[in-house]
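Only one protein chain is missing from this complex, and each of the others stays in its spot.
Entry: chain A
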């Protein structure tokens, strides 16, 4: 299998890149304790070339994780804080008065690093207005931007965003279109393992995020090659006919849970889901599943790969009946675990 991989169509050595991916995970694991699954999902997103939205409480290490990922990945990195008065132009242009008293316009955070920008980190994205979200739509979907009378392309760009899920005041819910463009929505919880908690509390290494991130080494030799690696993975890893049928059954079952015998206590599964996953969502799912299979050393997708990433890739694309929408956080995990417990594979 390794022999086939090294002769990839683009001349990409997938086996070597798998080692890189594992080193990347190991390096991130040094800085982020007790979040192996989050690290795995982030790695999958990076190799699937998908944008990621992190959700979590304040202080669980979302920002540290993204900074550490940027550090291990290499390439340039920009971040911006979402605020209620942030306007789209603030992302693109930076205006100020020069020393000579004349107004100046210079490239803003998105453009500052030129087309080499690897990671754009949007902190507290739900504090920004919908206009800003619209700008992100194009940046995420097409990786292009118009400014200074020309188009900029960011072929290597990944957008990472985070939001905290506690506060709702002065926030703007992300439009469905924007959420659909994120490959994954990953929830980060406080680690439950007492040993990890003890380390996080008492080990001084974790108290200074700058030094913690600074101590990591860049493991990806050239982040600009990742696009090619991603394409090679998608070409190399196949999905058999049985798996395609399985994925189609999952797609149908998540839209019509009642028809597939999925029952959730106290809920009417016939009318639970108002709109199911989009075709883009399903293609994202397969994209992520292929990367999981590749990381696992396989050249075929198996149902476990779909299950591994299903919640993060699909949950935010499923729209529940409005009366259940407020309880989404408790309904969705049950629905998705029932989905995999009910739909037969193969």
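Quick note on the criterion: a contact is a pair of C-beta atoms (placed from the backbone, for glycine too) under 8 Å apart; a residue touches a chain by one contact, two chains touch by 3 or more; residues count from 1.
Just so it is clear, contacts and distances are computed from a predicted model.
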Absent chain [UniProt protein name; select from "Glutamine amidotransferase family protein", "RNA polymerase sigma-70 factor (Sigma-E family)", "MxaA protein" or "Peptide/nickel transport system permease protein"]: "MxaA protein"
Residue of A:252, A:304 or A:321 touching the missing chain in the full complex: A:304
Which residue of A:242, A:275 or A:326 touches the chain not shown here: A:242
Residues belonging to chain A that touch the chain removed from view: 238-240, 242-243, 298, 300-304, 307, 340-346
